[in-house]
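The complex appears here minus one protein chain, its other protein chains still in place.
Which chain is which? They are A, B and C, in the order written, and residues in each are numbered from 1.
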């Protein structure tokens, strides 16, 4: 069989066996709507409570502050639109950054375009970091919400969340952060960091797809995004996805066993990848901050070549990765994140993201380091931009 | 082991084995984000396409008109809020009914309360049917959307959807219908019925929880409810819940094999239940239309007793059902649907819903008919309202 | 959702029924939330509750609350009975879900209401009943 190396864990991570095992019971026998009174339903309810406890524990939050959603995108949309709509009497200004995930960016743009809000999109420096002074200066009397992602999904840069939280708190502005990528890749303490709302997604931490959560600090008022039944303490309607919730809870628990050790191991492999590529392949450039970055993220631009060709070539030798190139995102424009770092369109096109997960081995890293140079060389030979 | 009879299929239906089987592949090995370029992702994409085809086929729709969501509630919210926000330049009036599911009712109320829309809530007669003349009279120049549920989840009454669709079409108003309960319990042809938007939920047809769909007729413009990535043709962001989608597709296919025969068999058991209860227990009353009703729905009011006690007592003999009573819905008020039929609070409280699924047998129906009378009698003996 | 004690009292409720020649009868509640509780008292010359019965139209915890409340006060003096709070009822039941606390309040009110009836018929005065309005308790106990 062809060798297959999956290094696209930031896109989605396969479910762990133990996660699937716990879910199986709820897919097979323990059916029942947790809002139902009978015993079928009650068993489901207990399972939901356990999952909520498990997730709360990882965040230093209370169980009742965790609301399950249909995924990270829904959490982002709910936090931003829900907060904006519920607090428009206080002001109409939102602060975010130019490198947010589209779930945040487009939610904010939607509020601007269709609902009379205004927004400031903070610049980032060449490493992808925002400037805290710029943030402070952007806050006006009208500002009701700051939404800055914890760690970037493309370039891995981790923002100074604690400082942002402190500024938001001092200026009495609510603070939402998209924690989808940091979760399971770093410690998140909502108290220490002054986070008011935090978006999570299960499938990024080896949990099931289609399930996420929003942490909401008590006192933070949101409109519902999904109205209806009384689920999730009347804040998010819809029959609970019990197997999904159970799987998310288990995945969260597993991801936080030996979190520190795992981060160290991922960091070691990541650094080997980064250094290996930068040293053996000329005309390359690391995107994102060298150290303030996700332990699993490698993002490198290869000049003179284009991302999709690179991905296809890697795919042919069994390596699954992603790029900031046009062709994978359904749009033809290069990644807004890479452009925000100051890369030219052309260089942004030639970037590759390798994201490591718990299942990756050192041999796999070696395999990538061995396969990549000839592929890059071959594509460069075909490129009209490349002159040796 | 204690006998367990599940007759709460309208709340949620256990997954069928074949559904789980098809999902398993995608939970175990075929991981990959369908938007990714590499082969892991491509396999997921094909599976999503197949599911979409399967569902489209059951509705006489085109695959590209089916959009996956996180469930029936999301579909309702998206259809209603998305349509209202995108078409407010045409008018600000919405027509619905008093017996909608809360996902519709609260979405409409939210638009009224927070976003400047107005709404008409149509009355229903004692069988739960709307009056078509009243509907016609309610349409004004400002009316942009009619949302009337196909079949009611509590009392099973089926509305004259074809006639409503024709009126909407003639008056150039968009028509959304909540098809969550009819799907798999009756034929739905979006062309024949002039349906512009149709909400579906997988777990009601023995598919997985946390996945639903919205059919959207080409030309119908909605704002996104969940902005972000380019999934679902840019209309509904979020990493696709591939196993959920696959399971939904399979469940839809299975539910439509021998649909007619199944409906007949369910109808037979339903009628046996209804007749059996009405004949053996005095002071009882069928809620909903006797024939224009879901083939699996029995809803009966037992005077002088209260729903939760009834459910608890049934649960103790292994029968899972639900009620229109306060205590199961997270609110203390009796069901808005039953009150709309003209029942008093007290009678509305004493109602029981038994909903049949493919797994129910004639023996189970007999068991319920045998257990119910002494339970009702015992509770009545305890009731201060009951005088023999 | 419910403790074993609640379920036990729901399944085998003590003191269900009526007392034809009761010395006091109380009825409280509001059909709006689905609950009406009626309590019948036999009270002797020493103001001891010698018998008590109830009928309840209500949820599982309303029935269990009635059952345990009647048990708690049977054989007690009127004074002692008046000091039984809904808290005590909840405690004895091993707890109730928060949305169900009001069902235990109903039991406390039913006791007060029955004794109020007895007191008015017998021209007695209990300071524990000061401020208690049996009309209000019957209309709406929320």
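Keep this in mind: contacts are C-beta pairs under 8 Å (C-beta built on N, C-alpha and C of every residue); 3 or more make two chains touch, one makes a residue touch a chain.
Just so it is clear, the structure is predicted and the values come from calculations on it, not from any experiment.
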Contact with the hidden chain (one of A:96, A:177, A:309 or A:322): A:309
Option touching the unshown chain, where A:142, A:279 or A:333 are the choices: A:333
Interface residues of chain A (partner: the chain not displayed): 304-309, 312, 316, 325-327, 330, 332-334, 344-346, 349, 381-385
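FYI, only the chains that are shown with their structure count from here on.
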Inter-centroid spacing, chain C versus chain A (mean Cα positions, whole Å): 55
Residues of chain A engaged with two or more neighbouring chains: 37
